[in-house]
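Note that one protein chain is taken out, while the other chains of the complex remain in position.
For reference, chains read A, B and C in written order, and residue numbers begin at 1 within each chain.
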Amino acid sequence: MKHSFKNDYSEMVHPKILESFAAIGNSQFEGYGLDEFSDDAALLIRAKINKPDADIHFISGGTHANLVVISSALRPHEAVIAVKSGHIFVHETGAIEATGHKICTCEGSGGKLCVSDIKSVLDEHAGDEHMVKPRLVYVSLSTECGTVYTKDELSAISEFCHANDLYLYIDGARLGAALNSFACDLEYSDIADFADAFFIGGTKNGALFGEAIVICNNTLKNDFRFLLKQRGGLMAKTAAIGVQFKTLFTDNLYDELALYANNCAQKLAEGIKKLGYSFLYPAQTNLIIPVFPAAVAEKLHVSHGFYDWQSIESNIAARLLTSWATPGDKIDEFLADLAKL
Amino acid sequence: MKHSFKNDYSEMVHPKILESFAAIGNSQFEGYGLDEFSDDAALLIRAKINKPDADIHFISGGTHANLVVISSALRPHEAVIAVKSGHIFVHETGAIEATGHKICTCEGSGGKLCVSDIKSVLDEHAGDEHMVKPRLVYVSLSTECGTVYTKDELSAISEFCHANDLYLYIDGARLGAALNSFACDLEYSDIADFADAFFIGGTKNGALFGEAIVICNNTLKNDFRFLLKQRGGLMAKTAAIGVQFKTLFTDNLYDELALYANNCAQKLAEGIKKLGYSFLYPAQTNLIIPVFPAAVAEKLHVSHGFYDWQSIESNIAARLLTSWATPGDKIDEFLADLAKL
Amino acid sequence: MKHSFKNDYSEMVHPKILESFAAIGNSQFEGYGLDEFSDDAALLIRAKINKPDADIHFISGGTHANLVVISSALRPHEAVIAVKSGHIFVHETGAIEATGHKICTCEGSGGKLCVSDIKSVLDEHAGDEHMVKPRLVYVSLSTECGTVYTKDELSAISEFCHANDLYLYIDGARLGAALNSFACDLEYSDIADFADAFFIGGTKNGALFGEAIVICNNTLKNDFRFLLKQRGGLMAKTAAIGVQFKTLFTDNLYDELALYANNCAQKLAEGIKKLGYSFLYPAQTNLIIPVFPAAVAEKLHVSHGFYDWQSIESNIAARLLTSWATPGDKIDEFLADLAKL
Partner (left out) sequence: MKHSFKNDYSEMVHPKILESFAAIGNSQFEGYGLDEFSDDAALLIRAKINKPDADIHFISGGTHANLVVISSALRPHEAVIAVKSGHIFVHETGAIEATGHKICTCEGSGGKLCVSDIKSVLDEHAGDEHMVKPRLVYVSLSTECGTVYTKDELSAISEFCHANDLYLYIDGARLGAALNSFACDLEYSDIADFADAFFIGGTKNGALFGEAIVICNNTLKNDFRFLLKQRGGLMAKTAAIGVQFKTLFTDNLYDELALYANNCAQKLAEGIKKLGYSFLYPAQTNLIIPVFPAAVAEKLHVSHGFYDWQSIESNIAARLLTSWATPGDKIDEFLADLAKL
């Protein structure tokens, strides 16, 4: 079977997590996240992000995290600001709108928002009651385009948000990839300082499933477990996610896996570059988007799995992902095949 | 630590499931339930329920299953009929109402609805556009009270529903316990024949997490994956649930685990009965509700974990659950302690 | 044609209101409630309720008022407490649930809630995140049963609500009838003191249409016009309601019309009582519910329009309403016909 570079969730689970499950055996625990594994995991995460009073909640997936956090934060007439390529706007089947909230978009650049983007949306709305009231800024880190924000960029956004009564929420489905990118000077503690809420993705970084929602702003902490339960997100066996995050945040496993995935992608990117191809966006994380002539892309599809992200005249921007489990020789094979074309 | 009879989801996961995960290693699979494990699991379930054309979807939890199925089936003005003790009415933080739909309740008996209950609700509404339009009947099997429907009872409800343009939806969080109860003459295939949709609970029967939604009615099949995604229920690693259901429905493991839990509860119930105590509802599955004098209940709490379900004058109706992992000696200990009081 | 006692909105509009419209001619005004008529009406209402800082918003109907105010006040997991016969629970087609909120009901008595009813609901929920969080108490004045609260009763409810972080909202579709009832010692200013928000009904007291929402609690004032617009309640020609309320609250017309309707009903009630019939609830306002033998009710239907409210064995509880426009001789005719039976 040909290797798939389609996603970073194509392999089941890191062996250390399975070992953790096995070690528990049939010992009993409390339901709904009140167990010791979830407690331990929360402590480890709070230490990692240097935010002792952050609230941590575990949930099964990213779309679910997004919709619970956002709908919990907003009054009915309040809206989200996001970049046009944002996951919540494009690829979550209207999950945010289904909770009643409009997403106001701006162009952004390379999957990223900047302060002037946000400011334009505010200016367009300007307190007019015939329009929604933008109240929360949604940012992905890393972005849908595989890019990262720098500390200066995110700090400016955060400052602007808080000066303008906007919440800043970060979709961290690939937070590990971002914070372990050579292009990113952000630390975990910066994220916790800048954002009102964010989530740390497990699904795309070695977990069987699960994400950790982190709430930093006290206002947003209030009654969050009610909201989680109401939207179907409070699992009876939340402990099953707790165990995983406990494992991922022990001995730096989370960063190790993300860094491995990034390194695979960088090796791939450098090889592609050497062969003379360019990239649609800077190759900064485990998701890279090289541009190939359509004929080349077509031939690559024969032996390698990946998505065509965009057609640009006679070229294809190809989306390639690596993961914590990508075998090194698959990268070599890809580059070798590409070199032949 | 004292043993907990509080829930049937207090132990992590059956070892065979862990073995299945281990056997997969790092081999790759498709995302969002389009993987071979989910396919295999669906085939096994379809065979078990004798419904080759049923649609099977995997989701992480029961509340989530309930809200996705119900909101997918109804137009905005349509409502649910449920018994007052129904999980969706009492213990899901208004999850159904949060999707816009009212739940019309009836008293029922022992956690069960009957045809005349449903009929009363229809009569009260009678097509009046100033009231909601009841459109879906929600039934739990086994119920919140640990009771089961007989084939005659469920068949009558199903017939009435379909004669009155009502969908019948069965919450099967504990379907294994029900179908493996001595008091229940229903088969899996009956459930599929009687219900328009139902789910088969994994979380409470040995899975790490996960439920299998089964859609039998063609109308309800349409676009269901959109709905699943929109509500945050379509997991990238749906395969992780697929593997589990494949394991549970291989070599009859699902029934074996449920039967074991039931047998534990029956042993407990018989012991309690012999000691002269009665039950709030017939003890038919792995959830039983004996009635103890408050002083007895209080002393039992010292060494055994369980919930007080209800105060009845000077008595306590105590909710006790056994699981696929309940150690036999814990039952003996409970009965021995009870005998001493 | 036989006279209808079915409703108090069966006649079009009080002539003084038509005169007010005629007097305006084609002079221009601002849209969306920013006109001088709405301003004048708001001033008159604020004076009447002795609440100079109350926010006043005009909306076309009562169900609409209820759903906008309630959905504006609550977070997604928060719920309403109402009596079982409450209009929002029975006769608004699930309008509140359609905005995502559950209604927790209690029995009440004669259409009225008391503190212990509310307390029971709180005790049942008790901060459990698996259940909704009751946050707003809904009270009708007068009630669906035509009854009124006394000042002591409503004061106790208000005090309990505010001590328990509950909003008190009053549906005043028939507020005029209530405050002009011999049985009610409440003043307009009491309503404004006790309630966080309420509405003053125009539709059922001589207006062509329209209700005045009054918001007393500052928290609830915030961004209310956004909510009003979002739910379709901010009319371009809000001025058309402003003119009506200006007229109704000039020279005491609102009270005059309500008192007239009440007096008609009292005359009817006394006549019925003299003929030996009893009432299902105390006859206190313009809605009365006498109990007739079924055969009597049937004969009355021949010449008089009214609804059968309830069957009680061989009797019919008949709902009779009078309005600002009920002709006196129609009451005499009804009583004469009844005397013959």
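Here is the rule we go by: a residue touches a chain if its C-beta (ideal position, glycine included) is under 8 Å from a C-beta of that chain, and two chains touch if they have at least 3 such contacts.
As the structure is a computational prediction, the values presented were derived from the model and not from experiment.
*Asks:* Among the options C:45, C:73, C:98 or C:283, which residue touches the chain absent from this view?
*Replies:* C:98
*Asks:* Which residue among C:115, C:253 or C:325 touches the omitted chain?
*Replies:* Once the missing chain is taken into account, the touching residue is C:325.
*Asks:* So which of C:63, C:85 or C:322 would be touching the chain we can't see?
*Replies:* Result: among the candidates, C:63 touches the missing chain.
*Asks:* Name every residue on chain C in touch with the hidden partner chain.
*Replies:* Residues of chain C in touch with the missing chain: 1, 3-4, 6-7, 9-13, 15, 18, 21-22, 24-31, 60-68, 92-95, 98, 203-204, 208-209, 226, 229-237, 239-240, 243, 325, 327.
*Asks:* Touching the missing chain, which residues of chain A?
*Replies:* These residues touch the chain not displayed: 76-77, 79, 90-94, 97-102, 129-132.
*Asks:* Since one chain isn't shown, list which residues of chain B touch it in the complete complex.
*Replies:* 32, 71-72, 75-77, 99-100, 129-130, 132-133, 223, 225-230, 234
Please note the rule applied: only the chains that are shown with their structure count from here on.
*Asks:* Just to be sure I understand: the centre of a chain is the mean of its C-alpha atoms, right? Then which chain's centre is nearest the mean of all of them?
*Replies:* B
*Asks:* Roughly how many whole angstrom separate the Cα centroids of chain A and chain B?
*Replies:* The separation of the two C-alpha centroids amounts to 33 Å.
*Asks:* How many Å are there between the centre of chain A and the centre of chain C, using C-alpha atoms for each centre?
*Replies:* That pair's centroid distance is 50 Å.
*Asks:* Scan chain C for residues touching two or more other chains and write them down.
*Replies:* Answer for chain C, listing residues that touch two or more other chains: 76-77, 99-100, 129-130, 132.
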